[in-house]
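Mind looking over this structure? Questions follow.
The complex appears here without one of its protein chains, the remainder shown in place.
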Amino acid sequence: MLPDLRDDFPLLARTVRNGKPLAYLDSGATAQRPHAVLHAMDEFDRLHNGAVARGAHLLAEEATEAFEGARASVARLVNAASPDEIVWTENATAALNLVANGIGNASMGQGGEESARFRIGAGDSIVVTQAEHHANLIPWQQLAARTGATLRWIEIGDDGRHRLEQLATVIDDTTKIVAFTHASNVTGVVSDVAAFVARAREVGAYTVLDACQSVPHLPVDFQALGVDFAAFSGHKMLGPTGVGALWGRKELLDVLPPSVFGGGAIKVVTLEETTWHPAPTRFEAGTQPVTQAVGMGAAAEYLMALGMDDVATHERRIAQIIREGVSQMPGVRLLGPIGDPDADEVLGLATVVVEGVHTHDVGQVLDDLGIAVRVGHHCAQPLHKRFGVTGSTRASAHVYTTEEDAHRFLEGLASVREFFGVPA
Amino acid sequence: MLPDLRDDFPLLARTVRNGKPLAYLDSGATAQRPHAVLHAMDEFDRLHNGAVARGAHLLAEEATEAFEGARASVARLVNAASPDEIVWTENATAALNLVANGIGNASMGQGGEESARFRIGAGDSIVVTQAEHHANLIPWQQLAARTGATLRWIEIGDDGRHRLEQLATVIDDTTKIVAFTHASNVTGVVSDVAAFVARAREVGAYTVLDACQSVPHLPVDFQALGVDFAAFSGHKMLGPTGVGALWGRKELLDVLPPSVFGGGAIKVVTLEETTWHPAPTRFEAGTQPVTQAVGMGAAAEYLMALGMDDVATHERRIAQIIREGVSQMPGVRLLGPIGDPDADEVLGLATVVVEGVHTHDVGQVLDDLGIAVRVGHHCAQPLHKRFGVTGSTRASAHVYTTEEDAHRFLEGLASVREFFGVPA
Amino acid sequence: MSSLEQMYQQVIMDHARARHGAGLVDLDLPAVGESHQVNTTCGDEVTLRVGLDGDTVASVHWEGQGCSISQASISALTELVEGHSLEEADEVYEAFRALMGNRGEDLGDDRDDMLGDAGAFVGVGKYPARIKCALLGWMALRDAVAQAQAAGGAEGENDG
Partner (left out) sequence: MSSLEQMYQQVIMDHARARHGAGLVDLDLPAVGESHQVNTTCGDEVTLRVGLDGDTVASVHWEGQGCSISQASISALTELVEGHSLEEADEVYEAFRALMGNRGEDLGDDRDDMLGDAGAFVGVGKYPARIKCALLGWMALRDAVAQAQAAGGAEGENDG
């Protein structure tokens, strides 16, 4: 059980719209940051800021130590085999692009024989799912277009779950990459990673996991999951914006060609050619988001101190309240599993469509009550199309979300149709 | 004239190595941040953090306003025609890669006819200079390798200046891109941008300016300079790590294909295809470094309040002290112009080679005296090769650098050869 | 009246339901133009067809889906510009934009009268994220007029 953590999060103390207390239910988009994270970054900037791995002076040493210490913290949170398996990126989107563009470059011959294992082309296929966030869809679309490979997808059933029976047919011997989300940012459904990995291994495809919504909310062990690459963001796991991470098996990262080039990533540079470092350095060209990495490290430590099992239990309880509440509300449709006994499988969020009221209008009424939710397609247009809607309203929780927040959301939502005079 | 600004920068108050006051002369690598910048970021995180351009709630509105306001501040600093000409990136390296990878994608047909103006291939040439930082060299090397174009370069004279007479021959009708630095991070020499631009225009080549070292230190007006694209970083201009910017002419940015794909950058997504937004949105996939953009905006405001003319004058004075001092020191070689009367042309830095003492050892002795400098090749290996050295020691100034810092550096440097027992 | 009530005034709710001009029809007019606009944050869209008769906006029809603000705004603009000159339509557009930028205050001059029902959108100006919704139809109108002028270009020039 988590204690009430609101006091750890300065932003939650503020009021909105004529002094109303804030019920922040937009953590799925971006989370708030605890004092511990803000303090770690501020302290770094005030005392230890220097060029990482590049100076001979004390500040450079201290900055390097903080930066690499943060990498070790994040590695521990996701059980990487070593900190070197963690590559800092701008965000999860950049991490996923790093893999897709690296494979694209390998397919053009970059990295030579060493990187040949990543080559794909005409006749090959890349498999995604209908539930993907655009960040784990468009890079693969583009890679397919660039290499001549075919993009295929696993469909989503009415309950929001992957149609796992399609794994056996959609993934076949032509499949080189299977990219799928660990947990949907719309339905909250947690994927059956083992089923994906087992099938991908049968055909020798690499697996790329979008772990944006899992790492902040569930115990995650990438080694145990058995995937090859995984991406996640600082700002969703109580860390800052401006930083994310790619995890990958070291032996794969070491031979994946880079796609962003600059200082620090290369061993020797002449005007004619260049040789790369091993990972993670080969991917960390230019001045890294150092302060932000320190913040993400502090967030990892904060979450580990809470215990990810307790985090998951807490958010599951919030999810139950919200999901049960909305499923009993007339004129409100919940996207994803309804009244599921096996609530383990769903994140602490609920995404709904209110009959007769546009999601913008829903969000506006809730906002006026001090309840912050997300409206729109949540960067998952194919999934919305699958459900036959253009947009929806999402309430999503985090460690600081209280039962009161959940109840305020339910009350607010119940008032929406009346406000717009939609007949019951 | 700038007042003494040290009190604005909390880090400068700390002591190093047994209580010695800090002389921070590594600003060319990364600068320190004023209270104004730290405060802007902290306030954002504590009060206004929300998903930019994606929520219907008050926090999302406030965050969007802060984020776009920062864009306008940065646009003003460099005189962009509109804030839409500023694209946020992770750092300057990412900004330069954005242009190179976009041109690479256009060359493969992405963006169709609209982007055809950027296509390059066999028979075409890309021109850089021997003074480039790896960040403005390797992306072009890779683009050349990818497209079959040829990479050429303008050489550097003994005085560290570009051999401008080569512009007429090295840049010719085959040249599609001319990428060059505005100011060298090694010699401090400010390039003759007008000469480059005039020649590039004659042959119809695009110009890409590495403005990393100019924007933080000199008045810069991209429209007046007449270049097509320019890149710079937050952390060198008193802003945070984790953010940089690409400036480009709007009509070019609007048709340059993106190379990082994800949420927010696209108009319509189906599982089959995607249409892009105009700039800057098309390049800003995924959650942006929002807090860091706010910090970079605050840094731009801080610099504008000081006045960039005064900033340049201040740093020129520091440069004069250091450069004159080292040029009179026995056994010390200054890379770049020596005792130049026209000091306008040189940044506030001095890069030296101490005869008989390795740069690591130089840096260590200075560090022990509380003087922080940069040692190594400063990510400019070709230029070091040009000067026949593998490394050098750089002291670089910023708005907070005092004459005392400069004198401490000179005294420290003078003691180095003695410490290592190198005969005078 | 709360800010929320100011935004969703009865006039707006009525327009959102009435949807004047809704339904695309074939237009038998010298210059016809059509525009499709999407608000990408929410997926709202409108297809708007305009028919010009010389300098007069002879007909406006549209099809679309979106929030009450966007739908009501298209409905209100249809009423406002149909039968009026292009110049008047431009003036109304400028006034409407000014209202959106006025952070929830009336303009306080004769433009308020010019706006008619569209003046009821004053409350939207307090919510920056919603201004795009209110402007969606106007973007479509201006683009469609440009298309119509291009299509009817030959005659237009002769007239001039």
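Think of it as A, B and C in the order they're written, each chain with its own count starting at 1.
What we mean here is this: contacts are C-beta pairs under 8 Å (C-beta built on N, C-alpha and C of every residue); 3 or more make two chains touch, one makes a residue touch a chain.
Predicted model, so just to flag it, every value in this text is computed and none were measured.
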item: Displayed chains contacted by the hidden chain, counting the whole assembly; value: A, B
item: Of B:Val365, B:Leu383, B:Val399 or B:Leu413, the residue in touch with the unshown chain; value: B:Val365
item: Hidden partner chain, touching residue among A:His277, A:Arg333 or A:His407; value: A:His277
item: Residues of chain A (touch criterion as defined above) contacting the omitted chain; value: 53-56, 60-61, 64-65, 266-268, 277
item: Positions on chain B contacted by the hidden chain, ascending; value: 17-18, 358-361, 364-365, 368, 375-377, 381, 384, 390-391, 419-421
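Assume only the chains that are shown with their structure count from here on.
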item: Between chain A and chain C, centroid-to-centroid distance (C-alpha), Å; value: 39
item: Intercentroid distance (Cα basis), chain C paired with chain B, Å; value: 45
item: Whole-Å separation of chain centres (CA-atom averages), chain A against chain B; value: 31
item: Interface hub residues of chain B, defined as touching at least two other chains; value: 54-56, 60, 266, 268
item: Residues of chain C engaged with two or more neighbouring chains; value: 41, 127, 130
